[in-house]
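Only one protein chain is missing from this complex, and each of the others stays in its spot.
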Amino acid sequence: GFAKVDHHRPIRTGMPEVIYCEGKTTEQVAKIFNSLAASGVNVLATRANAEHRQAIFAAEPRSVEHVAARCVTLKQNDLAPRPGRIGIVCAGTSDLPVAEEARVTAELMGNQVDLVADVGVAGLHRLLSQHHRLQEASVLIVCAGMEGALPSVVGGLVGVPVIAVPTSVGYGASFGGLAALLGMLNSCSPNIAVVNIDNGFGAAYVATLMNRAY
Amino acid sequence: GFAKVDHHRPIRTGMPEVIYCEGKTTEQVAKIFNSLAASGVNVLATRANAEHRQAIFAAEPRSVEHVAARCVTLKQNDLAPRPGRIGIVCAGTSDLPVAEEARVTAELMGNQVDLVADVGVAGLHRLLSQHHRLQEASVLIVCAGMEGALPSVVGGLVGVPVIAVPTSVGYGASFGGLAALLGMLNSCSPNIAVVNIDNGFGAAYVATLMNRAY
Amino acid sequence: GFAKVDHHRPIRTGMPEVIYCEGKTTEQVAKIFNSLAASGVNVLATRANAEHRQAIFAAEPRSVEHVAARCVTLKQNDLAPRPGRIGIVCAGTSDLPVAEEARVTAELMGNQVDLVADVGVAGLHRLLSQHHRLQEASVLIVCAGMEGALPSVVGGLVGVPVIAVPTSVGYGASFGGLAALLGMLNSCSPNIAVVNIDNGFGAAYVATLMNRAY
Amino acid sequence: GFAKVDHHRPIRTGMPEVIYCEGKTTEQVAKIFNSLAASGVNVLATRANAEHRQAIFAAEPRSVEHVAARCVTLKQNDLAPRPGRIGIVCAGTSDLPVAEEARVTAELMGNQVDLVADVGVAGLHRLLSQHHRLQEASVLIVCAGMEGALPSVVGGLVGVPVIAVPTSVGYGASFGGLAALLGMLNSCSPNIAVVNIDNGFGAAYVATLMNRAY
Amino acid sequence: GFAKVDHHRPIRTGMPEVIYCEGKTTEQVAKIFNSLAASGVNVLATRANAEHRQAIFAAEPRSVEHVAARCVTLKQNDLAPRPGRIGIVCAGTSDLPVAEEARVTAELMGNQVDLVADVGVAGLHRLLSQHHRLQEASVLIVCAGMEGALPSVVGGLVGVPVIAVPTSVGYGASFGGLAALLGMLNSCSPNIAVVNIDNGFGAAYVATLMNRAY
Amino acid sequence: GFAKVDHHRPIRTGMPEVIYCEGKTTEQVAKIFNSLAASGVNVLATRANAEHRQAIFAAEPRSVEHVAARCVTLKQNDLAPRPGRIGIVCAGTSDLPVAEEARVTAELMGNQVDLVADVGVAGLHRLLSQHHRLQEASVLIVCAGMEGALPSVVGGLVGVPVIAVPTSVGYGASFGGLAALLGMLNSCSPNIAVVNIDNGFGAAYVATLMNRAY
Amino acid sequence: GFAKVDHHRPIRTGMPEVIYCEGKTTEQVAKIFNSLAASGVNVLATRANAEHRQAIFAAEPRSVEHVAARCVTLKQNDLAPRPGRIGIVCAGTSDLPVAEEARVTAELMGNQVDLVADVGVAGLHRLLSQHHRLQEASVLIVCAGMEGALPSVVGGLVGVPVIAVPTSVGYGASFGGLAALLGMLNSCSPNIAVVNIDNGFGAAYVATLMNRAY
Partner (left out) sequence: GFAKVDHHRPIRTGMPEVIYCEGKTTEQVAKIFNSLAASGVNVLATRANAEHRQAIFAAEPRSVEHVAARCVTLKQNDLAPRPGRIGIVCAGTSDLPVAEEARVTAELMGNQVDLVADVGVAGLHRLLSQHHRLQEASVLIVCAGMEGALPSVVGGLVGVPVIAVPTSVGYGASFGGLAALLGMLNSCSPNIAVVNIDNGFGAAYVATLMNRAY
C-alpha cells in the first residue's frame, strides 16, 4: 500500500509514529490514523488542515481537534508522569501557532507544560518578570520569528537545555524564517540546539526525551 | 578593558564561560585564560590555533593542549560524576576534529564519553555492528559532513535525544557544510536537534545539560 | 507555429519527444499531443493539470489519465521487453506523486517496475525488510524529500546505479526541495546520480536507458 | 587620472571624502591622501593594510596610524563641538576592530565617544550594569557578529536611534556576517537601522549626522 | 493571555508599542488595539488587511483607516512639535504603499512630512528639480525597489542622514526586494542606514528619533 | 501627484517612458497612459493584467491589447524605418509570452522582427535548420528557461550581439529563472549580454538601440 | 581507530572503498591505503594533494601517481573486460583535471575510455566533428564549467545516458560551479543525471555500473 506505518517504533524509540499530514490526501491521513489508533497507542497528526481534521474526525470520532496548533490527537493511554516541566516561551503573539503545536505534542507525550507568551526581547522587562517560571523548567522550548534573538537571551539566564524553534513570522529579509534560523544556529549562548523553522512538534519531541529520570 | 569575563556565569548557568579564540589576539586570549584560571574554575579555550595555544601555555603552564580538537583545557576541579554516558558518533575520518572538540568539552564537563568513528551510512553494517554502544548512551552527538544523513539513521535506532553537528567536510555543493546543515534540520527522525556547522563544543555543552539526575 | 515538435528525436535518441505541460495553454498541449499521436509513437504528457488532461482527452479519446502522477499517456506500440527491472523506492507517503510520475514513464517506455513505498530512514527495518526487492532491480530510482537521506542508504546496500530524485516534500529549511537536492549531490555513496527536484520523469527516462542489453 | 577626488563634497554634505583603501594600490592611496591633505580638510583612510599605512606615512608624516581600526587619520582642523555623545557598544572582544573603526571615525568627525566592550546577550547582567552609559548617549552604535541579537536588546532599553553594525565574527552558518545582518534587519525593536557588515566607518558617519543641534 | 502589551514602553523609549497585524487573528488585533487605546496613548496598527481594519474599527470607532498604507491610527494626544521636517522620497509609483506607511507613522509621531513621489534615477532631472525640497529636510527616508539606487544618489546630494527602505517592487532577479536591499547596504554614499524590505514604519520611527532638539 | 511622467525622456534618450503596470492600481495606470497619449508619443504598457488592460481600453479606446504578451500599445506615429532586423529566438513553447513581449516592444519601436519559436538545444537540428534566419538578423534576442543554454549555442553561430533573456519557465532547481540567468551570465560565447528574468521588454529596448544607422 | 575501512563493500556493491583524501592527515591516508592494498583489491585515492601522494608512495611504492587528476592508484587485479566504452567529453581546457579524475577512475575499474577535450558549445563544429566518437560510447560523462550547457547539447545528440559533471571553472556569477550545476539539473534533454561539482570520480563510478552485460 501507500504507507508502511512504523508500528515497531514504540519498541525501538519508546514513542509511536506521528502523522505528518502535508502532501497526503485526506483518505491517506484517515487510514493511517485509524491504523495507529487500532494498535492502541496515543495518536498525533500534525500540520493537519481543516479537511484533514474533518476526515480524521469522521474516521475516528474520539479524536480531538486543536485548531490553533493545526493538530489532531487521540489519547488512549495515561503515560507515567515525567519528572520535570517543559517551559515553552514565545516571542510574539504571531508565534503562538508554533508554540501551541509544541504544547499539544508535549502534553500528549506526558509532560507538564508551562507556556509563556509574548515576551520578545524588545521589552526585556516582560521576560525578566517571568524569570521564576523559566527557572522552574527542566528544559525550555523558545519560539521566535523575525531576528530570533529570544533563545540567546533566555539561554543566558538558565542552566537547562534550550530547544530553539525559528518561526516563519516576519517579512522581507526574514526570508520565511531563515533569518531567525541562522540567528539561533549562531547563538553565543552555548546551551541551545535548533530544530526546523515552525517545527513545534520536533522541539516538543526532543524536549520530552530530555524530561526523564535516570 | 577589551573583555568583561562573565565570572557570574557559573552561578547563573552552572558552567564557567568558555573562550572562543578566533578573531582574538594571542594577548587577549592569554589574559582571559588567566583571569578565568584565577577564579578557580575549569577553563576551556576552543578554536585555538597554534599561536593561541602557545600563548596560553606560556601564560598558564598547567594548561593542556588538544591538537586535533584545537582546544586548550585547564582542569582544576573534579566535578561530581554525571549519571549517563554521552555517545559521540562520526560519519567519516575527516569529521574527527569536530568530534574531538565535542569529546574534550564533554570530558572536561564531567561526562563519560564513548566515541564511535567512521560509521557513515554508505556502509551501514559498520554502524549496525556498533548498535550496542549507541544503546548505552543517554544522549548522542552525531557529526557528519557531506549529505549529513547519519543523524537521521541513528535517530531512528535509539530512544534518546540526538544532537546533530553538521561539519564542513565536503566540496562543491556541500557549500561549507550547508548541505549537511539543511539535511539535519529537515530530518524525518523526530528526536534530533541541530547546532552550528563544526560546533562540536556546543553539541557537547547541550548534551552535558541533558546528562543529569533529577 | 508555436511549436516545432521534434519528430526526428526517436531516430536520434531512440525515444519520442515528451510534452511538458506547465506554461502551455490547453490548446497548445492538445495540438502537440495530436501531432505526436499522428506520428504513431507512444505519447506522454507530464505535469498536466486537470484542464490540460481534459483537453488532451477531448482531442484524443484513446489517451489515459494518471491523476496521482499528473500524466496522460497514449500507448500505440508494444516495445520489445527490456532485460532488467527498475526499482522505484520512496521515503514517505507524501513522495508518492513523484514516484508515480516515474512509474508511469518507465512502464510506457517498456520497463518492468517494482515500486516500494514509505521506507524512510527513520524506520530502517522497513527498508531492510525489502532488501530482496532492492537486490532484484537492475537500476534503482529513489525519491525522498526533507533531508533526502534515503539514496545514500540504499546506495550503500546495492551494486547498481541509483538515480536520486529530491522531492519538494517538507517545509521551512527544506526550501522547496533544496535541502534534499544538496544532500543527494553530496552523497557519500558513490553510485548515485541526481535529477531535478520532483523530476520523476527524468529519473525514469535515464533509468530506462540503463536498462538495456548490449 | 585614476581618481577624481570629490573636493566639492564638504560643501555639499558637510564632510570631506574618505579614502577606502581596499583594491587600491599604495601609490593611488598615498596620492589621494596627499591631495585631500593639501585641500586643508581632516583626512581619513579606512581598510588600510600595513602597506597602505606605510605608504601614507611616507607621503604624509603627520598622519596617525590606528592599527586595530586599520585606519590612518590626519587632523588639521578642530571641529565645533557636537552637542551629544555617541555610544559604541560591542558584543564580544572579537568585534573590537569594527568598533574601533567606528570610534576613530566618530572622534575625527568631532564627536565625544563612549565605547562599551564585551557585553553580549549571553550574559545580560554585563549589559544591564552599563545601562547608565547607554542612557547618556544621544545615538548608539551597536556592533555584533554571530546571531547579532545585541541591537534588539539595546534598542528595547533606550529611546535614541541605534545604528546596528553586523560583523563577520563567527563561523559556519554565520556565512561571513549574513546571519547577523539578517537578524538586525528583522529586529523587533523599531529604533534600529543597519549598515553593511563590518562597516564601522559608515555607522559612525551616520551617527555623526544625527549628533547635531537644530 | 496571548499578549503582554508593553505598556511600559513609552517610559522606557518615549514611544508606545505598535501593533504588527500579520499572523494575528482579528480578535487578537482588536483586543490589543483596545488595550493600548485605553491606556491613553496614540495607537498605530500596521500591515493590517481589510479584515483587521474592520475589526479594529468595530472595536474602536474613533480609529482612522489608511488604505494605501494598510494602517489604522488613533490619535488621542497632540505631541509637542518636533524641530525639523522628514522628507520622504520614493522612486516609482509602485513604491507608494511603503512611502505611505512611513508618512502615516511619521505624522502620528508628531513630525511634519514632505513626500516626493516618482523621482527614480532613470530620469534624474525629476529628482534634481526637487532638490530644494530635499535640502529642507532634516532627515530623509528614501524608498526604492528594483535596483534600489535612489538612496545613493540622494545621499550624495545632502548632508543629513538618509534612511533607505528597499521595497519588494520588481520581478525576476529582484528576489522580493533582495536586490534593492543589497544595493542599499553597499551604498558608496556614507550617510545611509537601511531598514528591512518594505519597512516604511521602521524608517519613520528611526527618522522621528533623529528629529529632535537637544 | 502619485506619478511624475518623464515627458522629457524622448529628448534625452530618444524613446518615450514606458508604463510598468505591476504594483500600480488600474486608476494609476489609466491616468499615466492618458497623460503619455496626450503628449503625442507612441505608448506602451507592460505586465498589464486583465484589469489593467480593461482600464486602459476604457480610458483610451484606440489602445490595442496583446494578450499573450500582457501588453497594451497605442501607435500614434510612424517611426523612420530602422536599417536591420531583430531576430527573436525562443527555446520552448512555454517561453513564448516573454518572446511576445519582446516582439510587441520591438515592433512598436519601429523594428522589423523575425520570431523563431521552439528551437531548444535538446533538438539541435531544429535550430540549425533555421540558421539562415539567424544570419539575417542584425541583433538577436534569445529567450530560454530551464538551463538557459540556447544563447551560448546561438552566440557561437553568429557574429552579431545576442541579448539573452532568462525566463522563469521550469521548476525545482530552476528557482524561478535563476538557473537560466546564471547560465547566461557565465556563457562561454563572448557576444552575449543579459537582461532580467522574463524581461522581454528590456531586451527589445536594448536591441532597438543597436539597430541604427551611424 | 580513526577509520573503519569498509572491507565488506566489494561483496555488497562489487567495488572496493575509495579514499577521499581531503581533510585527512597524510598518516591517515597512508594507513588506509595500506589496509586496502593488503586486502588485495585495486586501490584508488582521490583529491590527494602533493603531500598525500608522497605519503602514499612512501607507504606503498607500487602506487602510481596521476598529477593532473590528483589521484593515486594501485592496480593489483585485472578486471573482466566490460562490454561498452565510456566517452568522456569536456567543454574547455580548464575542465581537464575533472575529466582526468573520471578517466583514471574509469580505467582502474576496467572500462575502455575515450576522452574528447575542448569541445565547448561556443564552437559547435568542434563537437559535431566528434559526433562519431559520441555515438560509439555506451555511456557519456560530460564535464563543463561556466554555464554548463554542454550536457544538454550532447544529450540531444545521443541515445545513451549522460552523466553531467559541473566544474568549478569560471568566476563571478559562476559561484564556484553553482551556475553549471543548476544548468545541468534543469536540462531540457531528458537523458541526463548529475553529480556533485568537480566530482569526476563519482561520474566514472556511476558510468561503470552502467557499463555491464545483463
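Labels for the chains are A, B, C, D, E, F and G, by order of writing; each one numbers its residues from 1.
The rule we apply is simple: a contact is a pair of C-beta atoms (placed from the backbone, for glycine too) under 8 Å apart; a residue touches a chain by one contact, two chains touch by 3 or more.
Please read these numbers as outputs of a predicted model, since none were measured by experiment.
Undergrad: Please pick, from E:T26, E:N42, E:S138 or E:S152, the residue that touches the omitted chain in the full complex.
TA: Here the residue in touch with the unshown chain is E:S152.
Undergrad: From the list E:T46, E:S63 or E:S174, which touches the chain that is not on show?
TA: Counting the whole complex, the residue in contact with the absent chain is E:S174.
Undergrad: In the full complex, which bits of subunit F touch the chain not displayed? Write them out.
TA: The list for subunit F reads 12-15, 18, 83-84, 138, 156-161, 163, 181, 185-186, 190-197, 201-203, 205-206, 209-210, 213-214.
Undergrad: Under the stated touch rule, tell me which residues of subunit D contact the chain that is not displayed.
TA: These residues touch the chain not displayed: 1-4, 6, 8-9, 12, 17, 20, 22-24, 28, 32, 47, 166, 168, 176-178, 181, 196-199.
Undergrad: Considering the entire assembly, which residues of subunit G contact the chain that has been omitted?
TA: Considering the whole complex, subunit G reaches the absent chain at 92-96, 117-119, 122-123, 125-126, 169, 171-174.
Everything below uses one rule, namely that only the chains that are shown with their structure count from here on.
Undergrad: Could you please state the distance in Å, as a whole number, between where the Cα atoms of subunit A are centred and where those of subunit D are centred?
TA: Centre-to-centre distance between subunit A and subunit D: 42 Å.
Undergrad: Whole-Å distance, subunit C centre to subunit D centre, using C-alpha means?
TA: A distance of 56 Å separates the two centres.
Undergrad: Centroid of subunit E to centroid of subunit F, CA atoms only: how many Å?
TA: Subunit E and subunit F have C-alpha centres separated by 35 Å.
Undergrad: Specify, in ascending order, the residues of subunit G that touch 2 or more different other chains.
TA: 12, 156-157, 178, 181, 185-186, 190, 196-197
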